[in-house]
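So, chain A:
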Amino acid sequence: MLDAKIPEGPLDDKWEDYKGHVKLVNPSNKRRLEIIVIGSGLAGASAAASLGELGYKVKCFCFQDSPRRAHSIAAQGGINAAKNYQNDGDSVFRLFYDTVKGGDYRSREANVHRLAEVSAHIIDQCVAQGVPFAREYGGLLSNRSFGGTQVQRTFYAAGQTGQQLLIGAYQALERQIALGNVAMYTRHEMLELVMIDGKARGIIARNLISGELERHFGHAVLLCSGGYGNVFYLSTNAMGSNTTAIWKAHKKGAYFGNPCYTQIHPTCIPVTGEHQSKLTLMSESLRNDGRIWVPKKKGDNRKPNEIPAEERDYYLERRYPAYGNLVPRDVASRAAKERCDAGYGVGTSKQAVYLDFASAIERYGHVEASKRGLSNVDADTIITFGKEVIKEKYGNLFDMYEKITGENPYVVPMRIYPAVHYTMGGLWVDYELMTTIQGLYALGECNFSDHGANRLGASALMQGLADGYFVIPYTIGNYLANEIGTAVIPTSHPAFVDAEAAVKERLETLMNIKGNQTAESFHKRLGKIMWDKCGMARNAQGLQEAITEIQQLKKEFWSDLKISGAIKDFNPELDKAGRVADFIELGELICKDALQRAESCGGHFREESQTEEGEALRHDAEFMYVSAWEYVGDHKWELHKEELEYEVVKPTQRSYK
Partner candidate 1 sequence: MEHYTMNLTLKVWRQANNKSEGRFETYQVNGISSEMSFLEMFDILNERLVIEGKDPIAFDHDCREGICGMCSMHINGRPHGPWHATTTCQLHMRAFKDGDTIVVEPWRAVGFPVIKDLITDRSAFDRIVQAGGFISINTGNAVDGNSIPIEKAKADASFAAAACIACGACVAACKNASASLFLSAKIAHLGLLPQGQPERKDRVLSMIAQMDKEQFGSCTFTGACEAVCPKEISITNISRMNKDYLMAGLSSEK
Partner candidate 2 sequence: MKWSYFFTSAIGKKIVMALTGLFLISFLIVHVGLNSCIFYDLRWFDPTDNGEMFNKAAHFMGSALVIRIMEIGLFLFIIVHIVQGYVLEAKNLSKRGQGYNVSLGNRGSKWYSRSMAILGTLIFLFLIMHISHFWVPSRITSNLQEVTYNKGTVKVHNLFLRMFEVFQNPIVVILYVLGCISLAYHLVHGFTSAFRTMGVYNKKYLAMLNSIGYGFSILVCTLFALMPISMYFHWVSPN
């Protein structure tokens, strides 16, 4: 049985109580303790900066050319915080409750409550760092709505909130680098975890420019390497986003929590063809003003503007009158898929639905006209006014849409379709964010902890920063307080030598396959299997097929891979091959987990388990636990369970009607 080390006491007091009793490390000891941070996104940069500020000696690694490039930068919509600045009834409890409910009652109460508690501090911290959040004319912070909530608690910076938050964390990190507290290793990739006496003690990293392998020691290792959505090949993740760091840790003994919980984001630009390398998200914030619809008639080939209002099916508003277009992501995605599968899809591929701003443009146009004291304004002027307002709110997203599709979304409704976006699963961690390996932590998207089976919009940024700024600085002390007697272990230690040799051997094996197929082509094939059989809807038969196909693909990969170039050189093909190899293994685990969890919950939808209305049907009696998979050998995993106990929230069938 897994021990999540959740503190005793009432839910409200757990975190305060924990902080009051946790072990501390005094400043002179901190200087002697070294910490390795993998990844420089919101979780990694905020953790590295905060730990550097505390006085630890930190080494931070990223594969990009600068820590500021991490994919947190692409988050568009916003960050939630229980500030209740809008006086609309928000509170820590409501944020906690919404997140647990949004996660379809598959998350750990204590973690989520802590997240809601620290959310307000995140906003304060970011404002103090100079993050230019949107403001009202009075000079105070502005909020907007996001899916799955009925209050306005989302803070934002136009459609570039992730960028602004990351720059804030990046600047804090660069400051620590300048002060000498953090050493930054860019264009480095972690390829192995080094363990000594059962504890994480360092990593083997590859310098991606020279191809040299490097050994780095740390008293603790923090993985902040992001999600693994690229296992589906096409996703909204960056091209370089990968699972390698957490996968290496997993194979060394860190359990993998809920791998099958994948978030499919409802509003992405549809696929146009075989050449497609990635998918682009259109922020959830668009659902504040955009209305989603398909024609009422099957196979209606008229242009969207030619279809009169009464012949449109605003299916989210029809099915979920209470939340309308702002239902959570999993619900919105499945509803889109349901319409398209039933033959109502639009566009050339018929795999798309409309996201229409016409009524918002008209509504804002009227507001604007009355603001300017104008009456009897003609319809064209109203529309011009309305477009100006929309442009101010979503201009960058509309521009991006137009660049990609060549269509003007101010005039023609956007075509959107769901795409893989976020992975709620990740390394299993306890309350202190420690994995099942002593001294190895996982923060941000790469852990499984806070979002259950579905993440609400604007919560990923919140979690990444909460983990990095406000959780790990406390919890890591509890471990490191016992490590003050551990001297720096020289990297000539046999464990480092062996780990490096293993990495070297693997790289050589990859290079020496000398087959005929590229890493990219394997990745595409893996993605297709995953999307077709383990995507928005899953069933036992498909998953079993997928497992077999992936095992076959793995064999083929290791016998027919072709990589050009050399090991000791800048070689993106080799980097990619290593990542694809890990994705293939992870893909198998995801399918196994999805197969084992014979219920629907959140982003995990098993066709065998649905209500009569086609909603996800949970089986709390059987599956009220976190699946934590232990790697025991090639294609073999052992399932461990962490039972979820709800003390405060009473799990019910989720309803957004």
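The working rule: a residue touches a chain if its C-beta (ideal position, glycine included) is under 8 Å from a C-beta of that chain, and two chains touch if they have at least 3 such contacts; residues count from 1.
How were these picked? Simply put, all candidates are chains of the complex that A comes from, given by their letters.
Predicted model, so just to flag it, every value in this text is computed and none were measured.
Engineer: Pick the one that touches chain A in this complex: which of 1 or 2 is it?
Structural biologist: Only one candidate touches chain A in this complex, namely 1.
Engineer: Write out the stretch or stretches of chain A touching candidate 1 in their complex.
Structural biologist: 46, 49-50, 53, 64-71, 73-74, 83, 85, 121, 123-130, 132-141, 157-158, 160, 162-164, 167, 170-172, 174-175, 177-178, 184, 186, 209, 236, 238-240, 272-273, 275-278, 280-281, 399-400, 403-407, 469-470, 473, 516, 518, 520-521, 562-565, 570, 572-573
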